[in-house]
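So, chain A:
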Amino acid sequence: MGNILNQIGIENYIFLCVVLFCIGIFGVLYRRNAIIVFMSIEIMLNAVNLLFVAFSTYHQDAQGQVFVFFSMAVAAAEVAVGLAILVSIFRNLGSISIDNLKNLKG
Partner candidate 1 sequence: MNVSTILIILLIGAFATYFSGDKLAPKVALLFSLAALGCSIVLLANYNAGENISVINAWITQPKISFALNGDGLGLAMVLLTAALNPVIIFSSFGNEYKNAKGFYALILFMAFAMTGTFLAADGLLYYIFWELALIPIYFIALIWGNGDLEERKKAVVKFFIYTLAGSLFMLVAFIYLSQKANGSFLIEDLYKVELSACEQLWIFLAFFLAYAIKIPIIPFHTWQANVYQKAPTVGTMLLSGIMLKMGLYSVIRWQLPIAPLAAKEYMNIFIALGISGVIYGSIVALRQKDVKKLLAYSSLAHVGLIAAASYTLTLDGLRGAVLQMIAHGFVVVGLFYAAEIIFRRYETRNISEMGGIRSQSPKFASMFLILVLASVALPGTFNFVGEFTVLYSLSQINIWFAVLGGSTIILGAYYMLKMFQNVMLGETNPKTFADVSVNEGISLVVIIGVLLFFGFYPKPITDLITPSLETILNVINKN
Partner candidate 2 sequence: MEMDTNLALVLVLTPFLGFLINVFLGKSLGKTVSGIIGTVAVAISFIVTLVLFNQISSTGKAIQVTLFEWIQISNLKIDLGFLLDQLSVLWLLFVTGIGSLIHLYSISYMHDDENMHKFFSYLNLFVFFMITLVIGSNLLVLFIGWEGVGLCSYLLIGFWHKNQDYNDAAKKAFIMNRIGDLGLLIGMFILGYTFKTLDYSELKQTILTIHYEPQIVWNISIAALCLFIGACGKSAQIPLYTWLPDAMAGPTPVSALIHAATMVTAGIFMVTRLNFVFDLATDVQTVIAIIGAITSLVAATIGLVQTDIKKVLAYSTVSQLGLMFLALGFGAYEVAVFHVITHAFFKACLFLGSGSVIHGLHGEQDMRKMGGLRKAMPITFWTMMISSLAISGVPFFSGFFSKDEILMTAFHHSIPLYVIGSIASIMTAFYMFRLMFLTFFKEFRGTEEQKHHLHESGSLITIPLIILAILAAFGGLISLPGHSWLNEYLAPLFTKVAGEEHHLGATEYSLMGVAVLGGLLGILIAYIKYFKQDNVPESDENITGLSKVLYNKYYVDEAYDALFVAPVNFLSKFFRDYIETGLSALVFGFGKVANEIAIQGKRLQSGSIGLYLFVFVLGMCAIISYIFLAQ
């Protein structure tokens, strides 16, 4: 493992993850469909997870990989709640576009 990293170099992993993360961010920013926004957030989280793994290998230390499980679980819980909210919104509104959520403002 370590040697692969030595060949490729941790920086590239970081860049990759940052790129992924940014893709996630842009997804969140530019998509209006709530589901897709969720997915973009998931991308962000997973980018981070990937980076965790990379670092843990880099440090030769398991904590990082353990943490990934944490974050996955948490993400799952979050999404569950999120979807629940989304469902009730869909019930009331008949749409899941976040552009319709502009009643609260000013």
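The set was built so that all candidates are chains of the complex that A comes from, given by their letters.
By our rule, a contact is a pair of C-beta atoms (placed from the backbone, for glycine too) under 8 Å apart; a residue touches a chain by one contact, two chains touch by 3 or more; residues count from 1.
The model shown is predicted, which means the values in this text are computed figures rather than measured ones.
Participant: Need the partner of chain A in this complex, chosen from 1 or 2. Which is it?
Facilitator: Result for chain A: touching candidate is 2.
Participant: Across the complex, what residues on chain A touch candidate 2?
Facilitator: Against candidate 2, chain A makes touches at 25, 28-30, 32, 98-99, 101-106.
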